[in-house]
Every structure is written in structure tokens, then in C-alpha cells.
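Missing here: one protein chain of the complex. Every other protein chain is in place.
To keep things simple, chains are lettered A and B as they appear, and every chain counts its residues starting from 1.
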Amino acid sequence: MSNALRLYRRFLGISLRAQMEYRASFLMQSLGNFLITGVEFLLIWALYDRFGQVPGWSLAEVALLYGLVNTSFPIAEVLSYGFDAFGSTVKAGEFDRVLLRPRSLVLQLIGQRLALKNVGRFLQGLAVLSFALSGLSFDWSAAKVLLILLALVGGVALFFGLIVLQATLAFWTTESLEVMNTMTYGGAETAQFPLSIYPAWLRTFFIFVVPLGCVTYLPVLAVLDRPAPAGLPDAALLFAPGVAFVFLAVALRAFQFGVGHYTSTGS
Amino acid sequence: MPQIVVEGLGKQYRVAERKAGTLGALGGLFRRNYCMVDALKGVSFNIERGEVVGYIGPNGAGKSTTVKVLAGILVPDAGRCEVNGRVPWRERIEHVRRIGVVFGQRTQLWWDLPVIESFELLRDIYRVEEAAYRKTLDELVTRLNLGAILDTPVRQLSLGQRMRCDLAASLLHAPELLFLDEPTIGLDAVAKLAVRDFLRELNHAHGVTVLLTTHDMDDIEALCSRVMVIGEGRILSDGTLDGLRAQVSSERRLIVDLERENGSFEQDGVTVERREGHRVFLRFDPRKVPAAELIGRIASRHAVRDLFVENLPIEEIIRRLYERIPA
Partner (left out) sequence: MKAYAAILSARFRTLLQYRAAALAGLACQVFFGLVRVAIYGAFYALSSGPQPMCFAEVVTYIWLGQGLLRMIPMSVDGEVRAMIQSGSVAYELTRPLDLYGLWFTRSVAGLSAPVLLRCLPLFLFAGIFMGMQPPSSWEAALACAAATCCGLLLSAAMVTLLTITLLWTVAGDGITRLALITVWTFSGIVMPLPLFPEWLQPVLKILPFRGLMDTPFRLYLGHIPPGEALPFFLHQLAWTLALVALGRWLLSRGMRRLVVQGG
């Protein structure tokens, strides 16, 4: 374990230095990412500007959702670059080399690169999150702080899981990126609105299938002292973020299955 | 017990059949036909500790499939395979800790980093003790003459330098077994010699077993006590280089430099391969016409300036062997 941490630190150091080799490009990427979130925000703002607010949700409350998504998603992206770029790794035949090293595949892939370019989005998400938390008037308690942190960590696990699933597809098709990109980015986009605006089947989907709601909507309801949606006990709100870890475990399992497929077909 | 035991290894790949034309491609969206291609059809061999074995065959014969199975990154459909008493793909991590793999076409070093940093990373990946790492590194740096390039980023190395670094990288954890896939491809003559010398010393000094796939027959002649030839998924020949020669053809070549350009060499058991000015290339079978007798006869009939006998070049042997493979 300590050796694994040491190795990860070394991976990080190397990744940082490699990114600094292309400093101009790195700066452009960070700037690009920062501006991208700006454009996204413009779209949401335009929507609210034209239509007014979602019933029952103040701007600060929606900002809490947006902030949660846009802090956890970029952290997951920073960590998961090896999975994000996995399609090209397989295509280039580099995955053989990963298999030839006596270390866990997940550790090696996480260590492939720390995608710092996503820091821009993270900062922006963090700003919105603190705006939301300072603008909301609810009773602070240790439990709520814990729940928000749990929602954040759960969000990282969930988006990480989605990116792992995207990587898994690369074992079967070389053109996997598009689908899962819509899944991750589209999912992030979807989770920025309260689930209550969606039809029932979509709500079910985002709670039970791709449990984005479990790390955003449900814990936010609990933080705001609102009742759980129909059919769910109130206690479920507190445990919802845990579902994300189950999702991640399933995703990693699927990835292992993909590795089995890879080593039996050699493609 | 041999270090590598391979018995009846079989592997099939499923290949999608493509139909011609855009309409055919559209049809392929809905129904697709697959055909099975045999990459390995019952490959068996043993390799003892310390052997240097050349593994050759035409492209697509199954060389890299075999190496992938031995390296533990491909699971075969049939047969048995044990390396160091382990089934490679069942215990991946334990297995790969004890082997080294070099792909001539692809580097395992980190492209943007100085060589030494790749080495240190590999030390951590393979959990090599610091003292052992120092010792191995010093030896590799000396033998491969890496001192001057350790701090150079990999992308700035020449191909020959890069290959020397790749060799070192695959040996830092002192593997007992080394797989080399075309380690001299694209190298200039000097670099090739350096790689060969190093591999020979490595084998002598540490008894490392080497399995070498290559298209360069000079690699084989320089290094391998044993050659396995694979074609169409089967082992066609397995033995010493001389044994391989004998199996394919016992013919030798006699090259004669004449004083004058003409002269006939018609006689039993001898064929004229070609003429280049004063030089005549003859092929003969020493079992029918002993070399001494042939030379005596030619010297008595022609004004000979010089002559010498040589084996058929190994390329020629291999070409003939490949030609026997049913297409």
C-alpha cells in the first residue's frame, strides 16, 4: 500500500513535468476549459433569464446543484485521464505494455496523467458552490456538512465510474468516445437541474440506473430539509451518496470483464 | 523442468468478413459474417533456462501470438503453457514481475522524460530494492554505454540510443526471461552489433533466457543456438541452425574467379547459378560431388584465379522453407 502511494506520487510528479514541457499548450487548455464552463453558465443563465425560475427552487438552490456537479466532475476528470484516453491507448497497442507491468491496472491508468487542465472548471464550480452555500439560509449542522462532503466524494466516484465505463467500451469498439462523452457531459448537464423537472421515468433512471441524482438532487433535498420524492423514505436521502460507490464498483468490475475479453481476443 | 513448457497451443481469431461497396458496408450494419482464422494450430516446444532461441516465421505466421501468450497478455483457446512453473495469464502480476519484454517498434520509456526518470519509475513499478537497482543500473549503463544519454529526454534520442535504453529498461528488475520482438529493426549496422554483443554478454553473465523474434537472419546467426520456425500456426522446424540447413537443403555454393570470362561447367550435380564477369557462382550437393573433388576438377580444366566455398545464406534457407508452407 505504501509502495502504491509512493508510486502514485512519482506518477504525479512525472505527469506534472510532462505537462510543463508543453507549457503553452497546457495554458491554452486550462484557459479553454475555464472559458468553456463560462459558456455553459451563459446558457443556463439565458434559460433562467427568459423563463424565470424553476418552480420551488431559488437561484441559490439551483446553484447548489450546479456547484456540486461542477466540483466533483472535474476532480473525477483530473484523476481519470488514463481511462478517459483509454480508447487511444488500446488503439495504439499501448495497453499491452500496461498489462506487462506487475501492478494493478487501475493504479497504472490513474497514474498515467493528472489532467490538470480541468482545474479551471473545478475552480468555477467551487465558486458557484460557495456562492450557493453563503446565499442559502438553512440550519448548519455537522451532519449537513458531512452530507455535502459525502455528496462531493460520491460525485467524484460516480463520474469516475462513468468514465471507467466509457473506457470499458474501448475493448469492443474503437469508436467509443462519442457515446460516453454524451453520457458524462450530458449527465453533468442534466444533473445541473433539479430532478423534479424531469418526467418520472427519467427521474428513476437518474436515481437507480445512472445514479447522478443520488449525489446531487437527493442530498441537496436533505440539506434543504425537504421531503424525499414520492416512493422514497426520508432516510434514503442521507444514504444516497453511498450508491455512487456501488456504481463505481460495478464499473470497475465491468472494466475487469473487458480486460478478460481483451486478453482472450487479443484485440 | 524446462523454464518454458508449451504444449499443443491453439488460438483462433474471429475476423469480420467485409462486403465490397458502400451497399455492402450498409448491409454489414445489420448482418455480419465472421470467419475464424487459426493463428496457432497446436504449437509445442520447451525452452530450458539459459537458452537463446530464435523464433522466426513470415509475417502473420503466429510469432507475436505465441509471444503474447507467453507474456501472459493473451489467453489461448487450447493447449498448455507454463513459464517458470506458472500459467502466465492466470497469475499476471507474479508472472510479469519475472520477465522482460522489448518491442523494437515501440518504446516503453516515457516520451517526454529524461531516460533516468523512466528508469526510476520502473524501479518503483517493479519494487526493486534500492541497492539491487543501483547495482543493476551501473552494470547496464556500463555495458550499454548509456552514461552520456541518461539525462536526455527520450524523444530526442536516436533509434539506436533508444533501443539501448529500452533494453536497459526491460532488465532493471533482473528478469530471468527476456522476450525480444525485432530488437534490431531499423537500426544501423553499428547499433545492431552493439545490441547483439550486449545480448550475448547478458546471456553468458547472467544466464538470462532469451526468446528472440526477428526478420534479420544476422541476429539469429550471431546469437541463437537454436532456431524455431513457425508458419501457418505450426512449428515447421526446431533445432540448431546447421540442423535447419540440413533439413532444407544440403547444397553449398562454390564461387570461382576465372582468368578468362568463358568456360563451361556442365557436369553432374553442379548447377550454374549466375555469372558476374569473371566470377561464376555454382551450386552443388556435397553428398553427390565432394567439394575437394569438384575443386580439383575445375582447377584442372580452367585457369582459376581464386575460389571459395560457402553455405547457402540463411536468407535463402528461410526463403525455401517459407515457400514450402502451404498458402
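The definition used in the following text is that a residue touches a chain if its C-beta (ideal position, glycine included) is under 8 Å from a C-beta of that chain, and two chains touch if they have at least 3 such contacts.
Just so it is clear, the model here is predicted, and its values are computed rather than measured.
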item: Residue among A:Leu16, A:Ala46, A:Ala143 or A:Ala249 touching the omitted chain; value: A:Ala46
item: Contact partner of the left-out chain, one of A:Tyr8, A:Phe26, A:Phe131 or A:Phe239; value: A:Phe26
item: Sole contact to the chain not displayed, among A:Ala4, A:Val54 or A:Ala228; value: A:Val54
item: Candidates A:Ser15, A:Ser80, A:Thr168 or A:Thr190 - the one touching the absent chain; value: A:Thr190
item: Residues of subunit A in contact with the chain not shown; value: 22, 24-33, 35-36, 39, 42-43, 46-47, 49-55, 117, 169, 172-176, 178-179, 182-183, 186, 190, 193, 197-199, 202
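Definition applied: only the chains that are shown with their structure count from here on.
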item: Subunit A and subunit B: spacing of chain centres that average the CA atoms, whole Å; value: 47
item: Subunit B residues within the subunit A interface of the complex; value: 11, 13-14, 65, 68, 71-75, 89, 92-94, 96-97, 99, 101, 106, 108, 110-113, 117, 120-121, 124-127, 153
item: Subunit B-facing residues of subunit A, complex; value: 3, 6-7, 10-11, 14, 17-18, 21, 93-94, 96-97, 99-104, 108, 263-267
